[in-house]
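Omission of a single protein chain aside, the complex is shown with its protein chains in their original locations.
Chains here go by letter, A and B, matching the order in which they are written, and residues are numbered from 1 within each.
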Amino acid sequence: MAVLGEQDVQHVARLARLAIPPAALSPFAQQLNEILDYVRQLQSVPTQGVGPTSHPLSLSNVMRPDLVQPSTVAQDVLAEAPARHGQLFKVPKIIDV
Amino acid sequence: MTQTNRTDSPLSQPLHQLRDRIASGAVDPRQFLNDLLTRIEQFNPSLRAYIAVDRERVQAELAERLAKGPRGRLFGVPITVKDNICVRGEQTTCASRILQGFRPPYDATVIERLAREGAVIIPHANMDEFAFGSSTENSAVGVTRNPWDPSRVPGGSSGGSAASVAADLAVAALGSDTGGSIRQPAALCGVVGMKPTYGRVSRYGLIAFASSLDQIGPITKDVTDCAELLSVLAGNDPRDSTSAPTAVPDYLAALNKPVTGMRFGLPKEYFIEGIDPEIQRAVEEAARVLESKGMKRVSVSLPHTQYAVATYYVVATAEASSNLARYDGVKYGYRGAGSSLLEMYEHTRAEGFGRESVRRIILGTYVLSHGYYDAYYLQGLKVRTLIKRDFDDAFKECDVILTPTSPSAAFKIGEKLNDPLQMYLSDIFTISANLAGIPAMSMPCGFTSSGLPIGMQLLGPSFEEARLLQVGRAYEQATEWHTRKPSLQAAEARN
Partner (left out) sequence: MAAYEPVIGLEVHVQLATASKLFCGCPTTFGAPANSQTCPVCLGLPGTLPVLNERAFEWGIRVALAFDCAVQPTMKFDRKQYFYPDLPKGYQISQYDQPLAQRGHLDIVVGEQTKRIGIHRIHMEEDAGKLLHDPHATASYVDFNRAGVPLLEIVSEPEMRAPEEAYQYLTELKAVLSYLDVSTCNMEEGSLRCDANVSLRPAGTTPFGAKVEIKNLNSFKAVKAAIEYEMVRQAEALDRGERIVQETRLWDAKAQTTESMRSKEGASDYRYFPEPDLVPFVIDAAHVKAVAAKLPELPAKRRARLAQQYQLPAYDASVLTQHRRLVEVFEQAVAQYGKAKPVANWVMVELMAYCNARQRDPDEITLQPVWLVHLLQAIDNATISGKMAKELFVESIEQQVDPQQIIEAKGLRQIVDTSELEKVAEDVLADNPKSVEAFRGGKQNALMFLVGQCMQRTKGKANPQSMMEILKRKLTESKEVAS
């Protein structure tokens, strides 16, 4: 398994929309590699025929009826939004339409 | 440090006693709340158990309870709430800059349940940012100090909740537990803390860290209080698809049942090199106490214990990285500057998140990313199955499992901050319960020679919280660790 280099950290940071200053890339990579080294021991555990546990409870088919329950929280949220334009949330212009 | 006996001060009394006295008229809830708030104002500046307390708001809520009710089983009782549990109209920030100013327009289900029983909510207790941490040092507002020794951490991530209960700045508190975040601070602060079975308590309104591991639970002064609070919190919630439909038993009825003939298991993998010998001794002494109550000691094995921390840090960070994607500055909270959307996103998140959050998001994103999913995340979920099976097998041999809660007592502030892996390993005894989804409770079982609390952990099969409370109560009746209190005056004088 690959060891994380600065470019890998850069790539993953972009996927996660996190700006990491260039000076921090190397120490970050180092810390992450230590952790990855540690978790890599999982690969030595024999798991053939073992199913994954996504949910600790074995529940299934939890649903709700198709009923309308109106909510007016949008007003409260818009009132505190970082930027708004009337009843809309505002963000920097998106170029690729 | 000097320890005072709890029963001296009215503010030291446990929840069940306070509740009874309010109901009988022996205690005026307004007076009590006023005294509590005064104590908070006196000691919180140095302890920082709370992020901020709005005296007027809390007193207004009590006034409303007194005027309109409901007169439920927690009538007039103040309950402290961790900063990741949504309280309508109150800043709920997960101790993070990125949620600065966020006021949820709704209450978490647990808050509604408490309100229905007449409780008064005191928001919000300090925590590690987004619950990432075991020391509360990752809070954007600053660390909470351990009331037993202010140069030390209270544990985390529910450090504020645990410290407030230990220091009598709270009657009882809600925390959240994903890998030990209720139990470990409870142990380090000398109080009781329980992580219920996954699905026992609704997660609706709990700001998510790891969706398949998180649970809200009580942090209290004694086991009886834990049962009281759990009785209110537990139950199915149609707003949470992962909420269990299982009926809620009478937890209080379990408290006085004798434990004769019940078996407690000691997992050999938990008593290894690296634990503080004082802690090992204290837990062994606890085992002898349980035997003196008629319980039988059994040796059990949890063979996959050594993989628990690794599994957790793959599964939990993966889920966390996804749960934190919504903090993007678009609709609420902090927004960083940026003339383009990409800039806005990257600055918002880089500036809004603390170092540990960034670390976990990067790690979680990496293990889910293309090419690594099978080796890390999928493998992690499979090892999780093996860990769960270990417990299923062990519970065929015993009724509860006894372990230390934490490998060490409270450590110095700053001691583990620069070694994330070391910090992660402090969760080694608590993490497996979250992975398996089983209930676990920590309670005080002694002190180190330097006067720091030691906690023991009881684990049980899914939905057997009653059993943990039963055994815990039996132990409590034979000991008095839970009556010891830190002396804050002395600590303050020292500072």
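The definition used in the following text is that a contact is a pair of C-beta atoms (placed from the backbone, for glycine too) under 8 Å apart; a residue touches a chain by one contact, two chains touch by 3 or more.
These numbers come from a predicted model, not from an experiment.
**Q** In the complete complex, the chain left out here touches which of the visible ones?
**A** A, B
**Q** Taking the entire complex into account, which one of B:13, B:44 or B:92 touches the absent chain?
**A** Considering all chains, including the one not shown, the answer is B:92.
**Q** So which of B:60, B:272 or B:325 would be touching the chain we can't see?
**A** Per the contact definition at the top, the residue touching the missing chain is B:325.
**Q** Can you work out which residue in B:112, B:240, B:278 or B:343 touches the chain that's missing from view?
**A** In the complete complex, the chain left out is touched by residue B:240.
**Q** Taking the full complex into account, find the residue in B:49, B:62, B:206 or B:488 that is in contact with the omitted chain.
**A** Only one listed residue reaches the unshown chain, and that is B:206.
**Q** By the contact criterion defined above, which parts of subunit A meet the unshown chain? Give residue numbers in ascending order.
**A** Those residues of subunit A that touch the unshown chain are 15, 17, 54-55, 57, 59-71, 73-74, 77-78, 83, 85-97.
**Q** Could I get the residues of subunit B that touch the absent chain, sorted low to high?
**A** Given the touch definition above, subunit B has residues 84-86, 92, 94, 99, 102, 104-106, 108, 203-208, 210-212, 238-242, 318-319, 322, 325-326, 328, 330-332, 339, 341, 345, 365, 368-370, 373, 377 touching the missing chain.
Going forward, only the chains that are shown with their structure count from here on.
**Q** For subunit A, which residues count as touching subunit B in their complex?
**A** So the residues of subunit A touching subunit B come out as 1, 4, 8-9, 12-13, 15-20, 28, 31-32, 34-36, 38-43, 45, 47, 50-57, 59, 62, 64, 73, 76-77, 80-83, 89, 91-95.
**Q** Name, in rising order, each residue of subunit B that touches subunit A in their complex.
**A** Touching subunit A: residues 101-103, 105-106, 198-199, 212, 238, 241-242, 244-245, 304, 307, 309-311, 313-314, 321, 325, 328-335, 338-347, 349-350, 353, 358-359, 361-363, 365-366, 369, 375-376, 378-386, 388, 420-421, 424, 435-437, 462 of subunit B.
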